[in-house]
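The other protein chains are all here in position, but one chain of the complex has been omitted.
Going by the order they are written in, the chains are A and B; count residues from 1 in each one.
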Amino acid sequence: MPAYATNMRLKFPIVALILEAVTIVLYALFVEYDTGDAHGHGGGHHAEGNTTHPENPMTLYPMFQDVHVMIFIGFGFLMTFLKRYGFTSVGINLLLAAFGLQWGLLLQNVWHMQNGKIKVSINSMINADFSTATVLISFGAVLGKTSPVQLLIMTLLEITIFCINEHLVVEVIGASDVGASMTIHAFGAYFGLAVARVLYRPGLRNGHDNNGSVYHSDLFAMIGTVFLWMFWPSFNSAIAEPGSAQITAVINTYFSLAACALAAYATSSLVEKKGKLDMVHIQNATLAGGVAVGTCADMNIQPFGAMLIGIVAGIISTLGFKFLTPVLASKLGIQDTCGVHNLHGMPGILGGLAGIVAAALQRKEGASAAHQAGGLASSLGMALVGGLITGLIMKIPFWGQPPDQNCFDDSIYWEVPEEEEENEEHSAHAEYSKNKTEA
Amino acid sequence: MPAYATNMRLKFPIVALILEAVTIVLYALFVEYDTGDAHGHGGGHHAEGNTTHPENPMTLYPMFQDVHVMIFIGFGFLMTFLKRYGFTSVGINLLLAAFGLQWGLLLQNVWHMQNGKIKVSINSMINADFSTATVLISFGAVLGKTSPVQLLIMTLLEITIFCINEHLVVEVIGASDVGASMTIHAFGAYFGLAVARVLYRPGLRNGHDNNGSVYHSDLFAMIGTVFLWMFWPSFNSAIAEPGSAQITAVINTYFSLAACALAAYATSSLVEKKGKLDMVHIQNATLAGGVAVGTCADMNIQPFGAMLIGIVAGIISTLGFKFLTPVLASKLGIQDTCGVHNLHGMPGILGGLAGIVAAALQRKEGASAAHQAGGLASSLGMALVGGLITGLIMKIPFWGQPPDQNCFDDSIYWEVPEEEEENEEHSAHAEYSKNKTEA
Partner (left out) sequence: MPAYATNMRLKFPIVALILEAVTIVLYALFVEYDTGDAHGHGGGHHAEGNTTHPENPMTLYPMFQDVHVMIFIGFGFLMTFLKRYGFTSVGINLLLAAFGLQWGLLLQNVWHMQNGKIKVSINSMINADFSTATVLISFGAVLGKTSPVQLLIMTLLEITIFCINEHLVVEVIGASDVGASMTIHAFGAYFGLAVARVLYRPGLRNGHDNNGSVYHSDLFAMIGTVFLWMFWPSFNSAIAEPGSAQITAVINTYFSLAACALAAYATSSLVEKKGKLDMVHIQNATLAGGVAVGTCADMNIQPFGAMLIGIVAGIISTLGFKFLTPVLASKLGIQDTCGVHNLHGMPGILGGLAGIVAAALQRKEGASAAHQAGGLASSLGMALVGGLITGLIMKIPFWGQPPDQNCFDDSIYWEVPEEEEENEEHSAHAEYSKNKTEA
């Protein structure tokens, strides 16, 4: 790989340490504890965010930990489905989220400073975790085709743009988006797809040997899927108004996901000629109900309404994987590794639309259809423009991007244990390996 | 496999979608939020269930999530020990539980409707999760030998019968069963064993190549074991009377499991001629203490009493795996894939017996030995009869059951990644594979 400077030895540590150093300086200047004595409001995210504190500053802590598990185990392991890319999936997921939460907490609260200080509470930690979700969604679109340096840059830029859009949607436009179908899921997906478009690799048009799973990598991915599925009610309700709105968000998400699972399984079997289930669908489309019910999770849509949203989400998500993803790659040059368009993109838009309908039907006090539509439009617009610009910056041939043949392969950025490599090689290319061992 | 119509393409989606459609219609008619304003009582399960709500409707939410993890990660991954059946174990576990919780929530609350409506609260969600546990236990008995369609039918029928028995035991007979040793564990086990008896496969008498583990599949199973072990105190206490009964249930379960672990390890080593530990015992028998202490978890049996129950459970469970399971298969025609008789059956009965003794010793106000004995008898009787009938329905040769040679193999109902299959084949049948690659 002579033309590619993929050696990270200086670039990566320098970028990582500069980002962290700048962050620490900003924290030293602006960030302090909010131990619950004052009654300010936490980080943005949406209208519900600016409630006064619950009396016990730890009330939301169990929900914070659920969200934390979704970010670090859920997103991280969901992407381990690739046979030779598990180290990056779970490892770089940790890196990006660890930086992203520090950066997100800063930027989300720029608009809410008190006496020139940002106050850290469990509420703002939840919102900071949320901000990283956008990046992890976009990460899924470009998984296998980017370097850690590129991804750190994407994290910096995407979270910055996310915080602007979130402020716009929630505070300026006044849309309601408690589970963030629009501001996180649709935003993260279309941002990532725009980046993927800019980074289009013609050399991967005909696929890549390592762009697939093996049996146990699919099981690792199910760890991510199941934790996401279980804790999604916490994601959609964590920053809801305490009391009936919060429990409503829990219940709606629980039922949306349950119904979505059945729809995803049924559709997966239906679209395959032998009626077999496809792990890609199960790992992803079962979660689409959580995404799609996000915007109206705290609205009075009744359990059966949530279930209907979940079913539609499960169906379109599965169909997307089967029929749309290949077309996006071949016709539009959008190579979406994890199919984030199907899990976050379309279900996110569906969530936004459901929110418009629910607002029109007056399912939540104070939410109007027009404001909801504005929130969706802003999220999509900012995502596409932001993603294109970010993609162009990431495309500068200096960030150590991998050559095509080393895509989807941990060993370009990681020390990988030797035997196993031999083993994998052995099984994947048995002929070649046999010759080698005979030589 | 000419005689078997294992193609699921129509049967499976149709059954799944019909079940979901019927469920949604019933939800539209009968189910609404319980946001904590009214002071009704949640879903059945047992006498403790009908307490008034705690003031904050989210109080039980962390415990609900623990139970949720046990159902979806715990049961799901525990069954991934089979070398080629991990997709089904964790994937169909998700499917059955996702449908089961919707169905269970409906039926458990038929007896508790208010103004013709079923109210959903965290309490009823916990009970709904519980109802699915019965099916997942029975699933363990028939694992590898049934189609997804058969299992959906079993879910529908078993949860229906479970809800009737639970109502009988708790409301009519008036037995106490806070951790559900009788109504969930013994019931689920003997129901599953009855189904397994009806579905007896002589062709599997001499074992099956795929009915065993590989190194990493045993590690995946330990994810399930450890999460079940850790969160069992939540299972046994989630619906206990808040306050001292609840904390008593936590403490008793914690100590029962700790003592059980030592007993299981010691017994495992003792029954093997080289004194080695057997993963099957560790994965399962370490949990028997949680099952056995269930009925009297909220009773004043003191920590050492809980530990004694745990030790007995750990010992009989391990001995059951070693000596009883082979006999059940060869003499009684009960092929119990996961050994649920050892983890849930015998320890469940032990739990019921311990409850009788504890009630006789007046360890809980209002519990009588006779009522406890009635609860145990009802659970066993309903399980056996219900399981036999369910098994007969499942036996109808239309549900896509796998032929003997395809048992314990995901690839009959799932797309399985090719390389890995080759790999597995390659290693397991190296000679054959070598010839093939040379050809």
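Methods note: contacts are C-beta pairs under 8 Å (C-beta built on N, C-alpha and C of every residue); 3 or more make two chains touch, one makes a residue touch a chain.
Predicted, not measured: the structure shown is a model, and the values here were computed from it.
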{"item": "Listed residues B:V226, B:V357 or B:V385, member touching the removed chain", "value": "B:V226"}
{"item": "Of B:T35, B:Q102 or B:T286, the residue in touch with the unshown chain", "value": "B:T286"}
{"item": "Residue, one of A:I223, A:I301 or A:L380, that touches the chain absent here", "value": "A:I223"}
{"item": "Full-complex contact with the absent chain, from B:D129, B:D278, B:D336 or B:D410", "value": "B:D278"}
{"item": "Absent chain, residues of chain A that touch it", "value": "7-13, 16-17, 19-20, 23-25, 27-28, 31-33, 35-37, 57-58, 61-62, 65, 68-69, 72-73, 76-77, 80, 84, 86-87, 90-91, 94-95, 98-99, 101-102, 120-122, 125, 148, 216, 220, 223, 413-417, 419-424, 426-427, 433-434, 437-438"}
{"item": "Chain B residues touching the omitted chain (full complex)", "value": "62-63, 66, 83, 212-216, 218-219, 222-223, 226-227, 229-231, 234, 242-244, 246-248, 250-251, 254-255, 257-259, 261-263, 265-267, 269-270, 272-279, 282, 286, 300, 302-304, 307-308, 311, 424, 426-428, 430-431, 434"}
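Operating definition for what follows: only the chains that are shown with their structure count from here on.
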{"item": "Chain A-chain B separation of Cα centroids, rounded to whole Å", "value": "33"}
